[in-house]
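This view holds just a subset of the chains, kept in their places.
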Amino acid sequence: MAVRAAVAGASGYAGGELLRLLLVHPGVEIGALTGNSNAGQRLGALQPHLLPLADRVLQETTAEVLAGHDVVFLALPHGQSAAVAEQLGPEVLVVDMGADFRLKDAGDWERFYGSAHAGTWPYGLPELPGARAALEGSKRIAVPGCYPTAVTLALVPAYTAGLAEHEAVVVAASGTSGAGKAPKAHLLGSEVMGSMSPYGVGGVHRHTPEMIQNLGVAAGGPVTVSFTPTLAPMPRGILATCSAKAKPGTTAETVRAAYEKAYADEPFVFLLPEGQWPATGSVHGSNAVQVQVAYDEAAGRIIAISAIDNLTKGTAGGAVQSMNIALGLDETTGLSTIGVAP
Amino acid sequence: MAVRAAVAGASGYAGGELLRLLLVHPGVEIGALTGNSNAGQRLGALQPHLLPLADRVLQETTAEVLAGHDVVFLALPHGQSAAVAEQLGPEVLVVDMGADFRLKDAGDWERFYGSAHAGTWPYGLPELPGARAALEGSKRIAVPGCYPTAVTLALVPAYTAGLAEHEAVVVAASGTSGAGKAPKAHLLGSEVMGSMSPYGVGGVHRHTPEMIQNLGVAAGGPVTVSFTPTLAPMPRGILATCSAKAKPGTTAETVRAAYEKAYADEPFVFLLPEGQWPATGSVHGSNAVQVQVAYDEAAGRIIAISAIDNLTKGTAGGAVQSMNIALGLDETTGLSTIGVAP
């Protein structure tokens, strides 16, 4: 029997992608859809690609509207999830697609988000060591950030295997949907087409502490991360180019072996054959992660690269994957590893 | 029980899109995959987005390889389908995604394709009056061209209702995948990004006689079509802007009524609410067709606009839709009307 799911924040990109996935999920029935500034509007006007839901009308995000659902997804601006979650009973599975419950360190939260720390929920990156156990049966899930998803999956095997020094350097390119749907001049098509630009440079991007937290789990100790995000002229996708100095004794073979071992049984992570490199276009609209790794002997560094769809595996697909685990469903239910390309 | 389907020409864009759809079709099991110049290669190297099929190896397109399948899809260059089809038994459902069996008029074929006419098969545009009956139980299907699909669906209601003069003017923009995967300098990313350009201007594009044929069916008499295709800087999608002079007595209301009537029960054609216009992005990766129509009283013309995904509804999705009908399955089996956007 299908669970009934509400989506708070159905008018944005994360909410739209979630609905795209839930529409084909055999175990979910779509319930209330909310969106504050857009309440009262037809979904067809806001998400014209969701044709089967075109006549649904957005409601206000209130406890009354969200009541009576088995699962409530929160696709709200950062800092708003806690207040909504408090009003939902402990028997409701609440999946927060915002940042509010990702960070364990209250100081990190306050430094990067500038508000009081709401707490920490089980972290929805099943591929991270220990994560699945915490998600099983949980009623609260903190969905990872899109960049941390890509970066963590690229680097965890190197740290788990003890091959890399604890100083990572990451440069990631993201499609513009990662910046959301609120209209801003620098996100206009005229500005982004034909241009690449960095932002949040120098350790100030909010996803940095989340990466540090994740890599620390894998490495068994603190890892520094130099993270530079860049905005790429494409609507979706993250390409994360990650590297770290190799520990003495590392060879191309030990690196390859570590990655093969790490991802042999993961349903969504695909270590590509040697010589083939990830491309965001290949995972467009899919929950798959493409990973490849190289060892640059001259520079003494391991270079691990991943490609994800920031809205799917990076947000809504990751949310559904973790929901599946929490509900005791097969982890892959309703999720695809087939990209929409070209 | 699933039918077993072979795909001849699995390395191109049409073949890749077909496999993307067949992978999630509950009634089809994917059999042999062929591709002449690429025979022997892993599909993972040619279609990196089809991760579940990455280890499949392409075979030669021969009668032996294609034998033993219930359905054979031909995604071959124009003019090559007849020779392959001849070697397949009459009990095999052959779905030709090329142009070979679309045109009824041998003269048209010879004039536009420069070779001998191979014949005519039931035409795989179920929404065209009379088409479904011809497809039911058929063992041969000619899948329409991508432009004719978009143009026919935009204009048929106006002609069926007798509202439009028999002279249509069509300007359509297509994504670059419509031009195929064979490397040509004018299709390089450097050339197409940031640029729009027309081609095949002046009535010389091969899809013109197919449009004329289809609109003639709806109009019950000859229709001329001035067709100008343009290449747009996007990988997928066709936006067809079609117009014709309105017959005396036409009003905005009669036009709207004709379109509402025509598409009230079509599962894949969505007449948008008044004021909302089609966008190719909204049907990206989906089999849906968005249609909208306006009556320009000052110019005395009906303007009908459709948006499709050229690879899905325009090619592989249309092929699956017609296959479903031929096999007696529900017409929508395995097909989605949800776009992958943004």
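Per-chain numbering from 1; labels A and B assigned in written order.
Going forward, a contact is a pair of C-beta atoms (placed from the backbone, for glycine too) under 8 Å apart; a residue touches a chain by one contact, two chains touch by 3 or more.
Since the model is a prediction, treat every value here as computed from it, not as a measurement.
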Subunit count for the whole complex, all chains sharing one sequence, 2 displayed: 4
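Definition applied: only the chains that are shown with their structure count from here on.
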Between chain A and its twin chain B, rotation from the CA superposition, multiple of 5 degrees: 180
Rounded Å distance between chain A and chain B, as computed from the means of their C-alpha atoms: 35
Residue ranges of chain B in contact with chain A within the complex: 13, 16, 20, 23-24, 42, 44-45, 47-52, 54, 177, 193-194, 235-236, 270, 272-273, 276, 279, 281-286, 288, 290, 336-342
